[in-house]
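The complex is shown incomplete by one protein chain, all other protein chains being positioned as in the whole.
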Amino acid sequence: MKYQSPKERVLPYLFSVPAIILILASISILLFVGTGGVLAINWEMVSKSVLKGGIFEPIVGTLYLLSGTMAISLPIGVLTAVYLVEYAPKGRTNRIITQAMNNLAGVPSIVFGLFGYSFFCRFLGFGISLLSGWLTLTCMVLPIVIRGSQEAIRMVPKTFREAAEALGASKWRAIRDLVLTTAAPGIATSTILGISRVAGETAAILFTSSVFLMRGLPSTPFDPVMVLTYHIYVLLVTSPSPVLDRVFAMALILLGLVVVLNILAYVVRLYYRKRKRW
Amino acid sequence: MVTINPKIETKNLNVWYGDHHVIKDVNLKIFEKIVTAIIGPSGCGKSTFLMTLNRLLDLNSDVHVEGEVLLDGRNIYEPRLDLIEVRRRIGMVFQKPNPLPKSIYENVAYGPRVHGIKDRKVLGGIVETCLQDVVLWDEVYDRLKDSAFELSIGQQQRLCMARALAVKPDVLLMDEPTSSLDPAATAKIERLVRVLGKDYTIIIVTHNMQQAARVSDLTAFLYLGKIIEYGDTRSMFEKPREKLTENYIIGKFG
Partner (left out) sequence: MVKLTRNSFFSFKFKDRIEITLLIVSFLSVLILSLITIFLFYEGAPAFMEIGTFNLLFGDNWAPFYGRYGAAPLIYGSIMIVVGSLVISIPLGVIAAIFFAEFIPRWLGDLIKPFIELLAAIPSIIFGFFGLAVLSPIISDLFGLALGKTAFTASIVLSIMVVPTIVSISSEVISSVPNDYKRASIALGATHWQTLKNVVLPTAKLGIVASILLAFGRAIGETVAVLMVSGAVAKIPVPFWNYFKPVQTITGSIALDMGEVPFGSTHYHALFGLGIVLFVITFVFNTISDYVMRKAPTAEVQI
């Protein structure tokens, strides 16, 4: 209907090839990890300690790492976004902060690792610990949270806040009560994506936070932690014939976590779009 | 009444936007080298009707068209027809001037290029002729390489007309071409329509009745997707046959 010359009728089929290749690639990876993982995993493995051939601590350690990171970065990120959108939407301050954010977003994760090691681990003396990991990952994930929150807050019509202020609420209360609650799904989306990013991170925690083996779970933030990504890495890279079923099981959990989080973010985004009545 | 073969003829033309029946059973004959105006209140399908004539409506995915549109006797909705050639023969000027993001020269040369003309001299000649035809040449001859967006809106619209003329169409469809323009620019375009109307078949959609009265030979009144009345412009405005037409013309609604 659109393309008239007969030569051009081939084009949509031709152009579909790369897209098909990419879709096949993602399906193969999912299938690879999925089937290998499903075959390898069992409740015993998941519940047993690493010292007994299980993978319990890396799973929990990852969760510890995630929660701490998000607990720190979420408030900072949201408040920064609020400031950028509501208090200083234009002008030099905004440009400086946005510029810094954009540059931060482009820094490779291994460089965050180097920074984290020299600053948090050494300079501040936190050592290779959960805390260093939280702080390093916060630095890494901040731009994501800020950007996403900015988007979400920007989409809230100015009239909401103005109406609240006209009724006598202070700017901050208007923001807190109206803007943030309205923007919450959008903020949630970017937070979820941030969590996903942190969960899959290896390079930044390689030598700032994680260890391959330790006794039990971290009892204080100053203890190091075992995480899924690092554990998989060490098993695959350092052992001559890696114990694949543990690797598959961990990969499955990791991938599963990431996929679920992304689907969640997608769903929240859709729900948010449907609910928007303005 | 008229025994000449129409240049364009629609037979039982029906158009749906999804479930919305927008054009209802339109049978209209458009005659060659005559300016035909289509008037009617906003949203009654005038633009839609125009876009069925060059199948530009095809670009919209939830549109359904039934019936025939004959150009020189051949139905342009026939599946095996050369749509490119149809679109070359039926040119269009849009409501909001939409120059391509290219230079003034390249805008006019785009059509001929796309239809295979590569010779720079030939293209140059076409560009000059067309810009002359729309009385734009004197204003732009020394800055043909400038971006089309640097022109004023009125000039951009004339540029779009030149661009349409460059492929040597038979028919020119104009969809409210002056609604974005100021009175001076509007007057220039209306003058062009009257001049070009001698060599081209022009169909101009307008919500401005005075404009229709000024530029057209025949006028069709389209209301809620149906042709209410169609005839000689002067008679329609002085003595409309239908009550509805009369009400619209005297401003009872619209």
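Letters A and B name the chains as they come in the text, with residue numbers starting at 1 for each one.
Heads up, the rule we're going with is that a contact is a pair of C-beta atoms (placed from the backbone, for glycine too) under 8 Å apart; a residue touches a chain by one contact, two chains touch by 3 or more.
The structure presented is a predicted model; accordingly, all values stated were derived computationally and were not measured.
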item	value
Touch with the omitted chain, as defined above, among A:Ile59, A:Ala203 or A:Ala249	A:Ala203
Among B:Pro6, B:Gly40, B:Gly91 or B:Pro240, residue touching the chain not depicted	B:Gly91
Contacting the left-out chain in the complete assembly, out of B:Asn54, B:Ser103, B:Ser216 or B:Thr245	B:Asn54
Subunit B, residues in touch with the chain not shown (by the definition above)	54, 56, 59, 61, 84-88, 91-92, 94, 96, 98-101, 110-111, 113-115, 160, 163-164, 167
Subunit A residues that touch the omitted chain in the full complex	2-5, 8, 11-12, 15-19, 21-23, 25-29, 32-33, 76, 79-80, 82-84, 87-88, 93, 96-97, 100-115, 117-119, 122-123, 139, 142-143, 146-147, 151, 170-172, 193, 196-197, 199-203, 206-207, 229, 232-233, 236-237, 244, 247, 251, 254-255, 258-259, 261-262, 266
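Going forward, only the chains that are shown with their structure count from here on.
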item	value
Centre distance in Å when subunit A and subunit B are each reduced to the mean of their C-alpha atoms	54
